[in-house]
Every structure is written in C-alpha cells, then in structure tokens.
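Structure below; questions to follow.
Note that this complex is displayed minus one protein chain, with the remaining chains in position.
Chain IDs A and B follow the sequence of writing; residue 1 opens each chain.
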Amino acid sequence: MQQSSEYQARGYQTVVQAISWFTIVFLLFPVLLTVIVSFNASFFIEFPPKALSIDWYGNIEKIHRIGHATLISALIALASAAVATLFGICASLALVRTELPAKAAITAFLVSPITIPMVAIGIALVQFFILIGTAFTWYSLLIGHIVLVLAYPIRTLVASLTLSNISLEEAARSLGATRRQVFITITLPQMTPGLISGFIFAFLISFDNYPISIFLVRGGLTTMPIELFNYITQNLDPTPAAFSSLYIAIVSVIIFFAEKRWRIISYAIH
Amino acid sequence: MPGLELERVNVWLGAQHVLKNIDLNVAQGECVALLGPSGCGKTTTLRTIAGFVVPQEGHVSIAGKSTKNLPPNKRNVGLVFQDYALFPHMTVSENVGYGLRMRKIDGSARAQQVEQALAMVQLLHMKDRMPSQLSGGQRQRIALARALVTQPDILLLDEPLGALDRKLRDQMQVELKQLQKKLGITTIIVTHDQEEALSLADRVAVMFDGQIAEIGKPMDLYETPSSLRVMEFLGSSNTLSMIVSYRDASNATLSGYQRYAIQVQKCAFDMGTRITAAIRPEHIHILPIAELATDTLEATTVECVYKGGLVEVHCHLSDGTPIKAQSDASCVQRLNLMQQGLKIALRLEPSRIQLFSNSPNEHTHDRT
Partner (left out) sequence: MLLTTASFSRSPLSFWRRYRSGILLLTPLLVFLLCFYVIPLTNLLAQSFSFSSGDTNQHDGWTFYQYLKTYESARLGRVLSRTFRISFITVLVTLVISYPLALLLLRASRRLRTALLILTFVSLASSLIVRNYGWVVVLADGGALNSTLIGLGLIDQPIRFMYSEGAIIVGLVHFAIPFMVLPIYGSLLRIPTSMREAALSLGSSEWACLCNITLPLSLPGVFGGTMLTFAVSMSAYVTPLMLGSPSTAMISQVAAEQLLVQLNFPWGAAIIVTLTVLTFLLVAAYASILRKVFRATV
C-alpha cells in the first residue's frame, strides 16, 4: 500500500513528536511503576523488583479501616455527584434557556469554587459547622463535597445545552407537547453527554479529595484518600502500590466504557 | 515556458485512488477551471499543485521549475481558500503583508507593496480594519490581494465565489476575470459551479472520478462536448434514444419516435446503430400542434416554470420521455403553453443535436 501523501515538515514533526512522547511517558511512568512495585516480593519500595508476589494485594485490608473508608468515599461521591448534577441541570437550564440578569457574573460565581484554595473551603466549612453544631457528621462532609464538585456538572451541562438544538424543542411544542413532556423527551436526552460526563467528573473529584475531607472528618468518619495517606506516611511497604494499582485499573475501565458508550471526552473539551 | 505542467500525476489518499493519471498543460497567463461534482478530485489536484499533497507517481512543474521535494512554503504560489482563511488576529494590512514578511521584505518596501495590492482590489481604505469587520465580498478581495502581493508564479482559487450571493457573485466574476487578464498570471480555479467555470476560464477541464474527462474552451465544451456525461454535467440537456436509420457519405437520418425522422450532417455511427441523441433546451423550438410534421416531435405539456427572462417548458413525448424546452414569455402566451396537457410540436435544430454511443465506455463517441 502506498504511504501517506500529505505533506509533513520533517524537522518540525520530529520535535513535536519527541516532546509529545516524552510527555506521554511522563504521564504513564509513575502508574506503570506503581503496578510493577505492587508485585514486588520485598518489603521496601525497590526497583527493579527482585522477586514477584501478589502478597501485597492481600495486605490491602491491613490499611486501617480501608474498606470502611472506601465505602464512605464511594457513597459520599455518589451522593454529592448526584446532587451536584441535579443542581447543574437547574443551573444550565436557567443559564442557557431563560433570561437572567448578569448571566456572566452568575456563571462566574457558580464556577468560582474551583478557583478558591481547597484548604480555604475546608477550613471555612469546618468552622461554620462547628458554629451551627453539625461538625464532623456525614451530612456536613457531604455538603462540603457538593460545594467542591458543583462547578463540574454545571460546566459540562452548560456546554451540552449550548450545543443542543433548541429548534427540536420548539418543534415538539408545535406538535402539542407540554413543557414537561418536552423536557423529559427532548431536552433531557440532548443533555445526556453533559450529564454523564459531569456526573463522572464530580464523582471522581469527590472520591479523590483530601484537603476538604481532612478538615471535616473525625473519629469514625473517614475517607479513602485520608486512610491511604495515613498509611503511606506511617509505613514503608508497598501495600499502597497494590491498592493504587487496583484503583487505577477500576478507574480506567470506567472511563474506557464511558467514552465508548457516551463519548464523554468530546464533551469535556468544548 | 508553460505556466503549469502536470504529468501522469497519481495520488492515493489512504486506500483510495483519488487522482488517476492526471495530465494537464497550462500556458503561462492562461486561466483553467477544474470543474466537476464533489469527490471528483479537483480539490486534491489543487492541493497537489500547492504542495499539500505529494503525488506518489508523476510530477508537477510550475513556471517550468519542477516541484519535486519542494514544500508548500517554498513554492511561489498564491492560494485563495474557500473560507478565505484571513488571519483573524491581524489587521488587513498585516494579513496582506504576511507573505512579504515571510520573504523578509520589510519596512517601507513592504508597506508600499501592501498598499499597491490593496489599491488593486479597491480596499485601500480598509487597511487598518480587522477581518471580522469586513463583509464577505471584502474578505474575498483581501484574500486575493494577499495571494497576489507576493507576485506568485501561479494563482490557485478554491471555490472563490461560492460563499457570495448572486449579485455579488456576478460582479466579482467580472472583476476577477479583468484582474487575471491584467496581471497575466497563470490561474487555476476549482469549482463545482459550471456557470463560474464557463464564465471565468479560458479553458475548462471537466473531472469525474479522479480523471480529466475532457478539457477545452468553454464554448466548445458546452456546444460540442465529447461525452454524454460532460454534456449532462454542463447545463441542461435532453436525451433521446434513437437509431441511425440511414447513412451515406455526407448525411444521416435519425429516427425512433413514431414517424419522426431528422437529417443530421455529422454522424460517426454506422447505419442501424442505436445511439443516444442529446440536445439542449434552448435549441428546441416549440410550435403549435397544427404544424406537426415528420421533422417535429409530438409532445404534451406538463408545466411551465417562469425564470425571469426565459421560461422552461416541461413536457413529455408520447412514450413518456421527459423533455425540457426553453422559450420566451411571448411565445408561451401566444401558444397558451401554460395549459397542462396541451399537445405541441417540438422542432429540434439538426445542427445542435449531439450524438453519443450507447455503450458505457465513453471513448467511442462523436466528436468534431
């Protein structure tokens, strides 16, 4: 078969490719190494591993209350992503489909939590909760996470709605559908990519969060990143590597399928 | 020295054989249009000349110089894109001056040449504007000025008038042609609009499926095309299945519809051959049914479409073959052609009937 006939400038392409592949390797490198180290038989983190074993995977449960913490993280992430997405639906409908004064200002306000240092939000919230007496409860943790992730579904849903076609809704109305029917059968399906990608981002960012959680938890309430971090600072063995490998594997699978099915990536780029 | 030469150019894009043995010779200062339906390879040909596509076989030379291994930025070509591709973050003068800047022409020399180019398209007063502030027609002229200011060996235009509205398009056609002639620059125009091709070019190359089907002067291509496909692509035509019922040294008779028999002068086909006869609507005269004779066809009106100066008369023959004829408003009124189902007589101008072979292979055809 004939080779590609598009014009390529040799020197330029070489440099671009060289740096790009370096970046890609740089991204992959720690992940790969973590996986390799997780199979290392020896106690210390060493590379290359002299012997292989899967013992460390069995040791995962030794991470203090990791099962309990992961469950809490998952539930909080699920709930905060769900609430944030619901809020996001309302916000995006308001911003894209209705009239509002000072839309740019409102949008900037709604998205602003991203730009405030997480430590500030965490500390402000714990003080506030202490003030009203609900500190260190699961619902105050949930509220903190909702504030944290709110901006993501709003952004993706606004993008999704902006790209969607309003004439479809108008056509449905002219065919006799009520507003509610139009919303359920036309608008919502068009928002699906934004919904899915917003939900997934919110979930992942909530699940992963440390700076806000650390201030809002105490005692029985704890999250996965906190327990993982504690273990890492107190122990030298590669158990966290095993846990990390599992975590990355699961996340990769989720993202892979989400992209295949819903093409979330294109909606996050807008 | 020829302006442009393409010799046995072959291009594969992926697995697709996009350009098949393209041979093209353009004289210096000549304007050639590449005309064809979408996917025929005309844009790929243009991009090959510009250097964005490297042919796997064959070669291209511009102004006598071979372009082998010459990247696009080293070829002295002026390219005008369909979307004009004006740099939105630069002013009009910076846009026009970009090519000069790349050739290290700076300072007052650059400013002067930019002004000359802008004056040539009558947009000198816009030199400090941004492209977003210009209208479509103005952007097109700036794109032209930008391409021409570097005095390229060849000018390449990709659907130059496609985005303009009717009136502007007509006006720009005239301006473009005048400019091209004045500068004497070899020009290649890619278009799917036959009217554009016929009015702008010295010669038109009709392309189908990656090959040049025919190349010639606009009038020759329109009046006496070498293949039915070309004829049907350029303007409207009516096709009739006929038989050569008589043939001698100088004349031939065609028949095939009831008692209709018409004598034509140039016929390359033997007696008894089934052929396809084609004729353009403007060469069909409409007569009242009372004048039906052996050299006229009987037809029934279906619809009249008013087009301003002319009227398209749609009718069909007794066997259902659709015919499109052209007439003027007074004739339509006189013969009451607006009435549906009216029987009329059609007289085809014998000298305008084009004869083509029935076989799918287009190479056996009548050509004078």
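Some observations on this one:
To be clear about the criterion, a residue touches a chain if its C-beta (ideal position, glycine included) is under 8 Å from a C-beta of that chain, and two chains touch if they have at least 3 such contacts.
On a predicted model such as this, the values are computed, not experimentally measured, just so you know.
For the chain that is not shown, the touched chains among those present are A, B, taking the whole complex. The omitted chain makes contact with just one of the residues A:Cys90, A:Ala105 or A:Ile184: A:Cys90.
Screening B:Leu4, B:Leu35 or B:Ala50 for touch with the missing chain picks out B:Ala50. If you put the hidden chain back, the residue from B:Leu6, B:Val77, B:Val121 or B:Ile353 that touches it is B:Val77.
Within subunit A, the residues in touch with the undisplayed chain are 9, 12-13, 15-17, 19-20, 22-24, 26-31, 33-34, 37, 44-48, 87, 90-91, 93-95, 97-101, 106, 109-110, 113-121, 123-125, 127-128, 131, 143-144, 146-147, 150, 166, 169-170, 173, 179, 182, 187, 200, 204, 207-208, 210-211, 215, 224-225, 228-229, 232, 238, 240-241, 243-244, 247-248, 251-252, 254-256, 259, 265, 268-270. On the side of subunit B, touch with the chain left out of the figure occurs at residues 50-52, 71-75, 77-79, 81-83, 85, 87-89, 98-99, 102-103, 146-147, 150.
We take it that only the chains that are shown with their structure count from here on.
Each chain gets a centre from the mean of its Cα atoms; for subunit A and subunit B, those two points are 56 Å apart. The touching residues of subunit A, counted against subunit B in their complex, run 1-3, 5-7, 9.
Against subunit A, in their complex, subunit B makes its touches with residues 11-13, 15, 51-56, 71-72.
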